[in-house]
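Omission of a single protein chain aside, the complex is shown with its protein chains in their original locations.
Moving on to chain A:
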Amino acid sequence: MCDTCGCNVTPGNAHLAHAPQPEGVTAVSVLRGLLSENDLQARHNRTHFDAHGVLAVNLMSSPGAGKTRLLEATIDALRDELRIAVIEGDLETENDAERVRAKGVAALQITTGTACHLDAHMVHDALHRLPLDGVDLVFIENVGNLVCPASFDLGQHRNVVLLSATEGDDKPAKYPVMFRGADLALLTKSDLLPVLDDFEPARAEAALRALASRAPLLTISARTGDGLEGWLAWLRGELRAERERLATHPPASPSHPHARPRARMLP
């Protein structure tokens, strides 16, 4: 959908744009995303990543699904192959960033206070403090929350959603907005599946498919390393795909966001 030529006025919403107006009042048709400030900043962030040939992956899950543990295992496995940097989102502590730094990787902590998600402006601030030269992969570990992070584009290239075996296998049905946007779903803590008689991986996959999602669902244990290879292969493949895209469509240099076009006055 674009905001410049009016092509966002569709048969479905035209009646809203051309509603009658009371006398003495001017109606202005807008039809612009409510989060356009955020989305503009997100596009700018993406240009930052593209200018450095970086693949940015947004990791989302409920609290405790194992995002940081997955990062630690990923850094260990890819240490000699790819350069990784991490942006950590957390309400209060710097604990996760310290765990990542202990692996020898640059990690920038965004402390959100009571905010339940990261937004594109927070990530942009982090980007200016995180050197991206020579970096291949940036993970953005979002605040543990299956609701709000789904509404905010951060400028990432891929969304990965973790669902741990200690949660319900109906999570995708309960949090459709989050799981529908996933490019990859990871069923984590799979080493616990034998002792959890109420989590059925097939039911989790059925709930994901009911959201019309074609995202792969990989079963993985960062603790034992089971399934890790599939996740690493996915990362390598997506990094390759992004680099091919950049080779055919070279990125613009990240300039400051441009002013948006003016909203149109109704005739």
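Just so it is clear, a contact is a pair of C-beta atoms (placed from the backbone, for glycine too) under 8 Å apart; a residue touches a chain by one contact, two chains touch by 3 or more; residues count from 1.
Heads up, the rule we're going with is that contacts and distances are computed from a predicted model.
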{"item": "Identity of the absent chain, which is to be given by its UniProt protein name, from \"Protocatechuate 3,4-dioxygenase subunit beta\", \"NADH-quinone oxidoreductase subunit D\", \"L-lactate dehydrogenase complex protein LldF\" or \"Hydrogenase maturation factor HypA\"", "value": "\"Hydrogenase maturation factor HypA\""}
{"item": "Residue of A:Arg129, A:Arg209 or A:Arg243 in touch with the missing chain, whole complex considered", "value": "A:Arg209"}
{"item": "Selected residue (touches chain absent from view) among A:Ala51, A:Leu78, A:Leu91 or A:Cys116", "value": "A:Cys116"}
{"item": "On chain A, residues whose C-beta touches the chain left out of the figure", "value": "12-13, 16-17, 19, 21-22, 24-38, 115-117, 119, 147-148, 150-152, 172-174, 176-178, 180, 207, 209-212, 214, 262-263, 265-266"}
